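A single protein chain has been omitted from the complex, and every remaining protein chain is retained in its original position.
Chain naming follows the written order as A, B, C, D and E, and within any one chain the residues start at number 1.
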Amino acid sequence: QEIVQFMEAERSKAKIQETVHTFTNLCWNKCIKKVNSAQLDGSEQQCFTDCVGRYLDTNIDIVKM
Amino acid sequence: QEIVQFMEAERSKAKIQETVHTFTNLCWNKCIKKVNSAQLDGSEQQCFTDCVGRYLDTNIDIVKM
Amino acid sequence: QEIVQFMEAERSKAKIQETVHTFTNLCWNKCIKKVNSAQLDGSEQQCFTDCVGRYLDTNIDIVKM
Amino acid sequence: MSAALKDNIKKEIAAELAVANAQQLVTKMTENCFDMCVPKPGSSLSAAEKNCTAQCAQKYIMAWNLVSRVYITKLQQSGQR
Amino acid sequence: MSAALKDNIKKEIAAELAVANAQQLVTKMTENCFDMCVPKPGSSLSAAEKNCTAQCAQKYIMAWNLVSRVYITKLQQSGQR
Partner (left out) sequence: MSAALKDNIKKEIAAELAVANAQQLVTKMTENCFDMCVPKPGSSLSAAEKNCTAQCAQKYIMAWNLVSRVYITKLQQSGQR
């Protein structure tokens, strides 16, 4: 059962990573209009942080409705 | 076999619901430009009805080609 | 094992076709702005050819990074 | 298999389908309403954004129900299943 | 297994793949051509919309075939499979 437990943990990790892919793609479209450097500048970082936060807030508000 | 039959029926229901999700999303983008109320007004209702209808017509025309 | 081999070949064919669907859709959005004829004219053909080529180049550059 | 057991299995299958359908609906609603109501996410949802999201979600459910009715009617008319 | 049976199985597998591929093509064509040719759906398809859709669908198939040729050539050049 140690292996089964490990697989469960990996599966939940995979699910989280899948969501991270979805959010990165969605927030990329909102936050990055063009590419000027290889870095995320301060306002871009803020935009991604806010984008994920507000998306989750929106999701919670909708589920609670 | 009663259970098998029931599962078949549920599966075909799930397939229909999946199509309804696809159509709602697609027609939402065509019919709703901004949100002013919690209702679907008359012209929005007409737009969704026409969107589903013409999408199916287009699909049939393409298959018949 | 003849059947197994055949299935492998078919599966790899299916994977290629899946990629062709993805590329056709992606390049359609880049290359076709409106429909004036049932043919692909010369510049549209060039656009699809370049679109697939440059997409693969971009993919290779990213993987090599 | 007893009739009671069969009923239980049916209920479980139906419930699982209903949950999957509801999750899909919530995901699509969130995607579309976030996109429409929160174009520039800030440090918290404003009252206007919350209001827009709530209206949008209700509208989305109404649209889903309408599309469902229209599609099922079309399926029945064309005799497809 | 007899050669005839093997052949039958192969044909069935190939047919299933071909059907799945054709369905995927029809779905993508319908999505893209509906989007392009029917921007504002009305109570029925107009002659112009029907004409656009027919041209669009033929164009889409030509594009699919071209992309397929280009991609397979690239795969062969790079020695990948």
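As a working rule, a contact is a pair of C-beta atoms (placed from the backbone, for glycine too) under 8 Å apart; a residue touches a chain by one contact, two chains touch by 3 or more.
These numbers come from a predicted model, not from an experiment.
Although one chain is omitted from the display, it touches the following shown chains in the full assembly: A, C. Within the entire complex, the positions of chain A that touch the omitted partner chain are 2-3, 6-7, 10, 12-14, 16-21, 23-25, 27-28, 31-32, 34-40, 44-45, 48-49, 52-53, 56.
Listed for chain C, the residues touching the missing chain in the whole complex are 26, 30, 47, 50-51, 53-55, 57-59, 61-63, 65.
We adopt the following convention: only the chains that are shown with their structure count from here on.
If chain C is removed from consideration, the chains that remain stay connected by touching as one piece.
C-beta contact counts were set side by side for A-D and C-E; C-E has more. Remark: chain C and chain E have CA centroids separated by 12 Å (rounded to whole angstrom). Residue positions of chain E touching 2 or more other chains, listed in rising order: 33, 37, 54, 58.
Taken residue by residue, chain B touches two or more other chains at 53, whereas all remaining positions touch fewer.
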